[in-house]
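What follows is one structure encoded as structure tokens, with my remarks underneath.
In this view, the complex is presented without one of its protein chains, the others remaining in place.
Labels run A, B, C and D following the written order; every chain starts at residue 1.
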Amino acid sequence: MKRQMATTRDLDPDLPYDTEAVAGILEHWRDIPGNLMPILHDIQAALGYVPPESVPQIARALNQSRAEVHGVISFYHDFRSAPAGRRILKVCQAESCQAMGSRALTADLEAELGCGLGETTGDGEVTLEPVYCLGLCACSPAVMIGDEPLGRATVAAVTARLAAKGEVNP
Amino acid sequence: MWNEIRGLREGVDYGTPPRQGQPVTLTVDGVEVTVPEGSSVMLAAVEAGRAVPKLCATDMLESFGSCRVCLVEVEGRRGFPASCTLMVAPGMEVRTQSERLTQLRKGVMELYLSDFPEAEIADGWSEFHRTLDDIGIKTHGYGTGRVHFDLPVDDSNPYFLFDPAKCIVCSRCVRACEEVQGTFALTIQGRGFDSKVAASQDDPFMQSECVSCGACIQACPSHALVEKSLFSGGYERA
Amino acid sequence: MSVTVYVPRDAAALALGADATATAVEAEAKRRGEDVHVVRNGSRGMVWLEPLVEVQTPAGRVAYGPVAPEDVPGLFDAGFLTGGDHGLGHGPTDQMAWLKGQERLTFARVGITDPLALDDYLAHAGYRGLKQALELTPAEIVAQVTESGLRGRGGAAFPTGIKWDTVLKAEAPQKYIACNADEGDSGTFSDRMIMEGDPFALIEGMTIAGRAVGATFGYIYVRSEYPHAIRALRSAIDTAREAGWLGNDIRGSGTSFDIDVRVGAGAYICGEETSMLDSLEGKRGMIRPKPPLPAIEGLFGMPTAVNNVVSLASVPIILDRGAKYYADYGVGRSRGTLPIQLAGNLKTPGLVEKAFGVTLRELIEDYGGGTASGRPPRAVQIGGPLGAYFDESHFDLPLDYEELSENLGIVGHGGIVVFDDTVDMAEQARFAMEFCGIESCGKCTPCRVGSTRGTELIEKIMHGEDKSTNHQQLLGLLDVMENASLCALGGMAHLPVMSALRLFPEDFGLEASHVE
Amino acid sequence: MAESIGTANVEGEVIDLDHLVVMANQIGDFFASYPPERAREGLRNHLRTYWDPRMRTALLEHIDAGGDGLQERVIEAARLLRDRESDKSGYYGPPKA
Partner (left out) sequence: MPNPRKPEKETITICPYCGVGCGFKAETIGNEIVRMTPWKEGKSNHGHSCVKGRFAYDYYRHPDRVKTPMIRKSIDDPWQEVTWDEAFSYAASELKRVQATYGRGSVGGVSSSRCTNEEIFLTQKFVRAVLGNNNIDNCARICHSPTQFGLTATVGAGAASQHFDSILQADVIMVVGANPTEGHPVFGSMMKRRIREGAKLIVIDPRRTETVDSAHCHADIHLSLLPGTNVAVLNSLAHVIVRENLHKPEFIKARCEWQEFEHWAELVGSDEYAPETVGPIAGLDPEDIRRAARLYASGPNSTVYYGLGVTEHSQGSTGVMCLGNLGLACGMYGREGVGVNPLRGQGNVQGGSCLGSWPHVFSGYRFVTDKATRSSFEAEWGVTLDGEPGLRLPNMFDAALTDHFKGMYIMGEDPVQSDPNQNHIISALKKMECVIVHDIFENETSKYAHVFLPGSSSMEKDGSFTNAERRLGRVRKVVEPLAGYQDWEVTVKLMNAMGYDVHYNHAGEVLDELARLSPAYGGASFELLDRVGSAQWPVNKDAPEGTEVLHMEKFPRANGLGTFMLTGFVPTRERVTEQFPLLLTTGRILSQYNVGTQTRRTANSMWHAEDVLEMSLGDMQTRGLRDGDWVKVTSRFGATQLRVKESVRVNPGVIYTTFHHAESKANAVTSDLSDWATNCPEYKVTAVEVSKVTTDNRPRTDTAQQRPQHEERREPELAEAEG
């Protein structure tokens, strides 16, 4: 479950993120080799993004520089430095899905949601992201809503799924 | 390793740090040369008086292999390995010059030029400019396209400035900050074409972890990181 | 007596509604008072039939599919619990033509067992390979793998045994096994199916690898796009450890080995082994120059055997059945079997495991059933986004490493993506360059700048701008990228572009003579 | 040039007496780790080698006046200094074993 930002902000008025949560994650991974990636994943899972303000805290704990941590965060497409919409809708842009109409699907979804790839809907509900292969190439075109895959996707199926799962994002 | 550096000749950049090891003999363009095991072909080529053009390599830093202008041919091997990351081997026969190599090197330099301010190509004296001269190229055939000229100049530091328009993303500054200075204040932000040298979290240098030691400026081959004192009338982009 | 009903948990099945189907089966059984035990198995690979529901009958497993929740009452009505006939029925699963012709060695258990049940794994020849391996010396294990002819199935096709031998001979205080599960090529999903459908096979393969090279720890680097695979692996690893198949002194053998699953973060480049190692170390996934080879200086500077999921999952059967058994499959220097993934515009796509040598036509027409759209196939991309495109004139090529490379293509990870005649091959070529640009690590200039320039040049050509000049410039660029790039991303991006230019010049508005 | 070497035309201690006593006792503290005879020898040598003669004179005058505040081993060592004031060989630092 993703925690909502409103609650984490309340915990520490000085910093715009939940320092305690980050500290707990850092402690969990302490002294484990190559721990930066799992730490960033855990922070993003807990806070919904990796707050730039948390970078010094992470760097200190790992005996690294802020630059190094920033370099890593900015390298990987998954890591976000700002909160996203409540749900992430990833639409596959790779060849197999192209062969099955993903270009049209993407355009239709952009029109339906009113936002482009890499953007969030006006109501903050859905962030639309490109993804390059979900491994669902035998049921192209494919999308993923949160962790839920959807094969042979259509705009209707996607919007129905978004509506049905409106409450929480698994 | 520094003990060996002392033996190096004044003003010569061997491209990769010297190594200690058993002597290995090879030929570079037919010139026989003996260097310690673990040395790069690039270093051997300098010793043989057959220096290979290079941009991302300097003997202050471990080899990196990113610029791809130091390509050579090796007898009995397919392809065009980078001489900075290729280790010497006994009996190796290296060619540093051929039409094919020139073609590839020009091709690589063309790519650099396609993202380098045109007005600053002619009268520069940086390592990058010298390499352009060495390879013999001044223009590119890519026409207009995406460039990094819009990125702002960072002149926050009182002593030096960073102009991303002239950055060739060789990472020498990043590596110098890590390997030479040990501060790790620089990184490459983003990836691919968007790769950009950034201090700390893309902060102005003055607000970053930078300790202003100058190692990055020393390392920069293209005057993208450069002393302000070299500009008598302030810095203005062409 | 309880009836076992199988409803796959494979992500593709889930993408097609398998969870809802499983729930419907359980609910319907409960409503009817039937004693039904639902097992969530892996996928048989017949993705067009997913969710493929199987019923265990005394005569064997009987298949029904694709089963939507609303089909479930009707299936009960038709007596599917005893194998009764139904419009969605396909008869005994084993006898289905699509499966029957395959040679399933690596995928022998996938779709059959409960992937997370260790006893099921053991009941299906699981851990027999490791038991064998524990009787052998490391050098003997390496010899077996070498003799089997197994080559890296991730794309580079390097002989696995030789790689292991290098790691075995390297002296170091610590060695690692790094399983590359960053299956990023479009049109490929065999790694995912193994991880979701038979994770113990991978764990067993890694454990054997650990014993073979002297590594006591392994990492599985899984791409974040595979959340179900990650969960399956973590569960299976915990189970194996609890049962003594991982950890210290495995089953009293004196061999110790453990595994951690690490998750990527959206970087295709991390499928390249050195980039993956950097990522595992918590760094930017930048390409490292080779040498040093990872086998000598890999993860955390220690000797590391980096192998793909399918390669490692193929190891148990090699140890179990012997090198010769495996090597007897295949042709020439392409030994054993290859899990081939049929994707894109096909009527019956899915996973086919066959010995090397099967032709494209068999795969596309027989297994794939032709295009899903019913239109003529026009182009096939083999080996992922960096693989070459082929047209119909190549359909009789056998799928093996040497044949394809002679025809300027690659087997890659064995993914085949079919396009029908509506495809714009100039756009596909443009996308190939764009993808290279999106996923370039940015280290070497030919890839970092070249991919962007390539995209721009193709766009210019597509817009009819200085066609001839830009075409020449593009050819020069592709040459630089091919020959001067640091790794295969830049180094192979010319394959889809060049093949598209050569085979489909008209899509670029170029004369065929131009391109030759 | 040599006519006034070593002589002072000004009356009184060259350095504030309390300060001088503190300095002398600090040296005494260091040599407390040594056996008495070596301590005396070391102290004497130290004062001889490092102290301006005017400081030594002031110390000795203070001792003559009762040596108020000085450690006993300092007083003993300083006396040694006087006994062997003529020794100009300049021996550095620590007492020999």
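Note that contacts are C-beta pairs under 8 Å (C-beta built on N, C-alpha and C of every residue); 3 or more make two chains touch, one makes a residue touch a chain.
Nothing here was measured: the structure is a model prediction, and the numbers come from that model.
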Statement: Shown chains contacted by the missing chain are A, B, D
Query: Since one chain has been left out of the picture, which residues of chain D touch it in the full complex?
result: 1-10, 12-16, 19, 23, 26-27, 29-30, 32-34, 46, 48-55, 88-90, 92-94, 97
Statement: Those residues of chain B that touch the unshown chain are 1-3, 5-6, 8, 10, 60, 117, 119-120, 123-125, 158-160, 179-184, 206-207, 209, 211-215, 218, 223, 226-227, 229-233, 235-238
Task: Name every residue on chain A in touch with the hidden partner chain.
output: 59, 63-65, 68
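Everything that follows uses one rule, which is that only the chains that are shown with their structure count from here on.
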Statement: In whole angstrom, the CA-centroid distance of chain B from chain C equals 38
Task: Provide the C-alpha centroid distance between chain C and chain D, rounded to the nearest whole angstrom.
output: 89
Statement: Where chain B touches two or more other chains simultaneously, the residues are 187-188, 190-191
Statement: The chain C residues in contact with chain A across the complex are 11-12, 14-16, 47-48, 50, 183-189, 191-192, 224-228, 262-268, 279-285, 299-300, 341-346, 349-351, 372, 381, 385, 415, 417-420, 423, 428, 431, 435, 438-439, 441
- line: In their shared complex, chain A is touched by residues of chain B numbered 177, 183-191, 198-202, 208-209
Message: Could you list, by residue number, the parts of chain B that touch chain C in their complex?
response: 63-68, 71, 79-80, 82, 85, 87, 103-104, 107-108, 110-112, 114-115, 141-143, 145-146, 168-169, 171, 187-188, 190-195
